[in-house]
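A protein chain is absent from this complex, but the other protein chains hold their places.
Labels A, B and C are assigned to the chains in the order they are written; within every chain, residues are numbered from 1.
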């Protein structure tokens, strides 16, 4: 079912440090010194904060050592540039693991399952966890474990179960695919930087519950969706991706819900892909998306 | 899994005739005379051809007779306006049947299956017919019959089988969801007005095979998709819907394929919905989409 | 410089009333009775409020009387349908007059001047009023009177002058084309239903001052613009049109301002056109745009 041949193995370096002269030369010089063949490189300087960011993709077979040695050696470069912990080396040879949290509404889940089945999103969906049993059959039909965790009147215990289930898979991303439950602050902290939500509005418009109803009441001419990292502030985390679709006076709330879903699906899928490809660097409450 | 309550039953009248004074009065007068409650009404006059079009949606329970009587009575009105066979009354109380033809690439099929499972597209997918067995498991997991018809070195016989399988369901729409086979002219004729294709380019650009490769070679900055009725002229039938997505120099052909799929899916889903809701009126090689 | 021939004269009826059976028949029957040739017709029923809306465009030469008689006769129909004052008949034979209020930033003004000069927007710009003199030369080069009204430390008197200048032209639309001054409540009331603002954000996001700065700080991935009727509630009036444009981490606030301007211009131009063509019906705080 795969229509693209597997790309060759690559190491992806993401890096941020205070801006100064010679950073690019230092990093690319380090790579060149070891024969590193850069196949993708992106840079950004934030003039407001005076901060520099880069993402470098290197062919694994061009380097004479393994990823652990690369991490060790690059760590010396990073330290010399005062990057502190603002860098990372990931390995496309390691298949990315994703855990998806859902409720009853399946459109985002169906979309992600379809993308994986079609070979378009090359990840392992390690598990789907839900506070309702409804989406179990389709999940299992895709050969993916489905865990139903009852939330009614036992929210704290339920979140403990979820935490444990997630921990078993040590996933690269936890995706709230219309999960409809507000994460407790400690889970936001534990999963910080790898928990993504899809919110069904163009944030910061229509934070919180029933955004399509809010949008209808305000009479907007476009509805949107926002994929963002989850933080303890509701719907206020760093935005990864947004998109919108046109609505008009003929659209009922149900029509807006339906049209909006198409945007939710693609916005979440793009945000998740970029996260897993190490394209998203968080800086304060903003993101750099390379 | 349904998030919208079933709408009340409605009759949908679509109608075209040479333009003249008083058509709207005649049709709406007819409906008012019988107490018909119009919940949606759209009109269009084509100044080039001097042709008039309308679509009227009436609450079934507002009329004192059934759909067959409505057809009979409205037929008299239509005849008096010289509409000949350019009118139709459909009944939302009849669930629409769809047969989907696929090959190996599953993204459009997964998308349609997901929409039906989520209750967003309220149709019966009567069968999926494929010239490869790959998409059978997921189709069956959705409880839908899957027919594998081998095409290699027996195309004529294969199309005969397909014709028979389709005929068994007498579907309101036959969907070529990346079927990758050119329909013979007699099937185009038999299924005329109810066979939809999704072409993976912004027609009339890049007709025929490998449109993403053509798009890459030309260096376009957007790729698109076109949902159209199939006629005997390859990729030249009346266009129902089109959409595009941005690409740039960093996108390989594989990236363009991936990005384009998101557009193929929504363009086909919109086109199919409009067709099944009797929103699409064909006039020459153009469509009116109400 | 005109590239389209003047369309023939038309009467445009806009109408709203509580929904019930037979409204379309009543209105179209009235028109048919007098030989009225409907060239455009649109309908909308708001299921929430149970309100019905229509816009009908009739060829003037198809009716045996002038617009005043049409108004008188249609008034009887409207009264019989309990429309009260929710209807209007406008005449495309009367050229629409527009007064534009600006400050220093000229992009929306240049855009509107260019559209009129190119014959694309067939209106009379009766006057441009500004609280700074900067945009005078170009305005006058287009043959349009320019009034500089100083606002510094005399806002109340200045608004009185503006009110008088506007009153001299009795315009069909007063356009705040990045005017940057908050209208006093009494002017909002006086000009109610014909004063349009372009706000440089996708409302309801980023109400008030410096929306691009707010957008930058929040890290949104799209910036937008909103054309709305002005009411006494700041940036909260009925929305006519909105649009957005993509931005990314590489865009500074100045870049966002520049990209956003392209959206402000088209959003305002579309909203103004629709208003002048009597396409916009206000219902509560929402609009129907036919």
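What we mean here is this: a residue touches a chain if its C-beta (ideal position, glycine included) is under 8 Å from a C-beta of that chain, and two chains touch if they have at least 3 such contacts.
What you see is a predicted model, and the numbers here were worked out from it, not measured in a lab.
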| item | value |
| --- | --- |
| Of C:19, C:120, C:160 or C:190, the residue in touch with the unshown chain | C:120 |
| Contact partner of the left-out chain, one of A:38, A:141, A:158 or A:232 | A:38 |
| Residue touching the undisplayed chain, where the options are C:34, C:107 or C:218 | C:107 |
| Chain A residues touching the omitted chain (full complex) | 21-22, 24-26, 28-29, 31-33, 35-43, 45, 62 |
| Sites on chain B contacted by the missing partner chain, in the whole complex | 44, 46-47, 202-206, 218-222, 224, 238-244, 248-250, 252, 285-289 |
| Hidden partner interface residues of chain C, rising order | 1, 3-4, 104-107, 110-111, 113-115, 117-118, 120, 134-135, 137-138, 141-142, 254, 257-258, 261-262, 266, 269 |
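Going forward, only the chains that are shown with their structure count from here on.
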| item | value |
| --- | --- |
| Graph class of chain-chain contacts, one of line, ring, star, complete, other | complete |
| Most distant chain from chain A by Cα centroid | C |
| Core chain by centroid distance, with centroids computed from Cα atoms only | B |
| Approximate Å spacing (C-alpha centroids) for the pair chain A, chain C | 41 |
| Inter-chain centre distance, chain B versus chain C - centres from mean C-alpha coordinates, in Å | 36 |
| Multi-partner residues of chain B (at least 2 other chains) | none |
